[in-house]
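Contents: one structure, followed by commentary.
With one protein chain withheld, the remaining protein chains of the complex are depicted in position.
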Amino acid sequence: MNIVVCIKHVMKRKAPGSQPCPRPGIMNPGDRAALRAAVHLAGNAGEVTALTMGPPGAEDTLREALALGARRAVLVCDARCAESDTLATSYVLGCAVKKLGNADVVICGTRTIDSDTGHVGPQLSELLDIPLLPYMQSCSAGKGTVRGVSRCDGIVQEIEADCPCLITVDECGERVYPPLGKLGRVFTEGVVERWDADMIGADTSRTGRDGSPTWVRSVKHPERKRAAVILHDKPGGDVIGELLALLKERDIMLRARVRSDRGYGGYDA
Amino acid sequence: MDLTYTTAQRKIRDMARDFAEAEIPRDSEEKVMTTDLRRKMGELQFFGLQIPEEYGGAALDTVSAAICIEELSRVSASVGLCVSVHNSVAAYPVLRRGTPAQKEKYLPALARGEMIGAFCLTEPNAGSDASAIETIAVKGENGPYIVNGQKAYITNGGWADMYLVFCRTGESGISVLITDWGTEGVERGNPEDLCGMRGNPVCSLYLSDAAVSADNLLGDEGEGLAVAMDALDNGRIGIGAQGVGIAQAALDASLRYSMDRVQFRKPISSLQTIQNYLADMATEIEAARMLVFRAASMKDKKIPFRRQAAMAKYYATRTAMSAATLAVQIHGAYGYSKSYPVERYFRDAKVTEIYEGANEVQRLVIARSLLDDLEGGAL
Partner (left out) sequence: MMHEGIWVFGDHRNYYQDRVTLQLLARARDMAEKIHTYVGVVVIGAGVDEYCMEYTAHGAEKIFLVEHESLREYSLGRFTGVLTELVRECRPEILLVPGSDFGRLLAPKVAARLGTGASSDCIALDIDEEGFFVQMSAVHDGSAVAEILGREAYPQIATVRPGVYRERPHDYSAKAELVRVDVDEGAFRERIRVISSSREPAESGGLEGAQCVVCAGNGISRGGIKRVRELAALISAETGCTRPLVEKNLLPHDRLIGQTGKSVRPELLIVAGASGAAQFTAAIGGSKCIVAVNRDQHAAVFGHCDIGIVGDADSVIRRLIARLKK
C-alpha cells in the first residue's frame, strides 16, 4: 500500500534560560505515531511518503521522517502559502496528495503542540472526498481496504473503509524515536523534494491569508494568577492541620463521606 | 576546524535527550535499568552506537556516540555507565580484534542489547597495577582454556552476558577470553553496596575451573595488555562524556534552584558568589566537553589520541566532581537531602575519578606521552 503521511513542522517553545537554538523547529511529536502507523500499514511492498507544508527549515523535520521510516519526503514551500489557517492548509496538502497521485491511504495525527486544532485530518478528507477513519488505535491493511479500531467518546468500534481513505492516529502506546543509525545517516544521505504552489496546481486564492476564513487577532500568554500559600511538611509540624484550617477559611470543609451544607461533596449524574 | 554541532549531531543530541528525559524512570535510583528501558534502548541502537550497520549497529561517529552517553548520563549516570562500558570497552575490542566468527556471534546481539558486555580486568590485588592480575587460564591439548581466578568491581557484572576476561596464559603473558554467562564454573558475586552508581550492578566474578573454548580467545595469546590499552583509550572518551553529563545535570539543577530560592528578599542567583559558582561550573563543563569532542574527532580521523583521551577523562571527571560539589553547596541544606537530585550527582561523580583508569593514572599517561614526544623529537 502507498501511504502519504502529513507531518507538521512546529516551533518548539524555548525553555527559559536556554540559549536560542539556530534552527528551532521540530517535528510535531504526535506525527511520529502517524509515521509509525504508516510504516506498519505500508508493509514491505508499500511506500511511505512524508508530506509537509512549511518553511525551508522544515527540511530537517522531513529528514527525521525519513529516519522514522518514510521512503520519500516532499516539502511544499511557497510564500503564498504562509499564514494559512487549517482550511487553506488542508487545501494545499490536498493538491499535493493529488499530485503525488498514488496514495491508497493518507494519515494525519490528531494534535499539534502549537495550534492544536485537530482539523487538518477531517478537512483534508472532505477536500479529497475520501472516507475518514478517526482516532485509530490500531489498523491493518486488507485487499484495497483499511480496517482498525477507532476510539471515540468512550465508544470503541471496529471500522473499515475502501481505499483511498484517510486515517487519523492518536498518540497512543509508546513514544516513537528515530533509531540512532538512521538519524545520523539521513542528514547526509536523505533527499527532500521541494515543491511550490504551481507544481501542485494550487489556486493561490485558496492558499495563505486569502484562503483562510479564520484569522488570529492576538496570542496572549496569561499571567499566573494564583497566589499560593506554601506549607512545608516538617517533622513535628502539623501540615495536615494547617491545610484543613486554610481550606476552612475558604469555606471548604473536608469531611469523610458527609455532604457539607454547600452541596459540595459529591457529583450526582 | 568546526567547533559547532552539525545538524545531524544536534538532532542526535535532541533525540537522546528527549529519550533520556521521557523514558529513564526517576522513581528508583537502583531499579533504573528496567526491562522496558533496556528493550527500548536496544531498538534504538543505544547498545550498538559504533557497531557497523552490517551487524545491526548505528555506526555513529565517535562525537555522536559521546553525545549519546552525555545525554543519558545527564539523567542517570548509572545508565550512561552501562551504555558507555558496553559500547567502548566490551563491544569495541570484539570489533577491533575479533575473528569473523566471533564478530558474527557477538556483535549483532550486543548491538541490539540482547547481550550486555562487561570488561573484566580488575582484581582484588590488581587495580591500577593491571599487569599484576592473577587469574590463570591453562589450555589443555586441543581443549578449552580452564580458567581460575577472581575479578572485582566489574561494571555491568550483575547483568552481563559476555565478559571479556583478562587472564595469564603462561609464558605468553596476558590474554583475553570472551566468556559467556552460563559457562559452568562462572559465578557472580552479590552486587556491591556502593556510594553511587547504584543503578549499575557492579560485582565480583568468580571463575573456578571454568572451561572457555579456544575459539573464544580474543586476538592472539599475549596480546591482552595491548587489547586493554586500546580499549581503555576508547573507554576514556565515553567516561569523559559521562562526566560532562553529570556536571551538566548539576549545573542545570543549580540554575533552576538559584532562580527560585529567595533569601534576603532576592533570588540567590542575584548574588555574585552564586553567579561566580555558576560561571565556573559552566566554563569547566564547556572546556570538558570540548576535550571529549577533540579526543573523539581525533580517533575518528585515525590520529593518535591517547593523550587527549586521558586528558578528556581526567578533566571531565574532575569537573563532574567539582560541579556536583558546588551544586550541593548552592542548594544548601536541601542539597544534602535525598529529596533533591544533587546529592546523587555528588555520589555518582566521585567514582568517575576512580574507575576506568584512576585520574592519577591518567596524569601518568599524559606525562609519559609528553615526555615520549620530547624524547622522540616530536616537539
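Note that the chains take the letters A and B in the order they are written out, and that residue 1 is the start of every chain.
Here is the rule we use: a residue touches a chain if its C-beta (ideal position, glycine included) is under 8 Å from a C-beta of that chain, and two chains touch if they have at least 3 such contacts.
Remember, it's a predicted structure, so these values are computed and weren't measured experimentally.
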item: Chains on display which the left-out chain touches in the complete complex; value: A, B
item: Which of A:100, A:161 or A:199 contacts the chain that the document leaves out; value: A:161
item: Touching the absent chain when the full complex is considered, from A:101, A:222 or A:236; value: A:222
item: Contact set of subunit A toward the excluded chain (per top definition); value: 13, 85-87, 90, 111, 113-119, 122-123, 125-127, 131-135, 147, 151-162, 165, 171, 212-222, 224, 226-233, 239-241, 243-244, 246-247, 250, 252, 254-257, 259, 263-267, 269
item: Subunit B residues that touch the omitted chain in the full complex; value: 26-27, 256-257, 260, 339-340
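We adopt the following convention: only the chains that are shown with their structure count from here on.
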item: Subunit A-touching residues of subunit B, taken from the complex the two chains share; value: 6-8, 10-12, 14-16, 18-19, 22-23, 40, 43-46, 48-49, 53, 57-61, 64, 68, 255-256, 259
item: Of subunit A, residues touching subunit B in the complex; value: 17, 23, 26, 60, 63-64, 174-175, 177-181, 183-184, 186-188
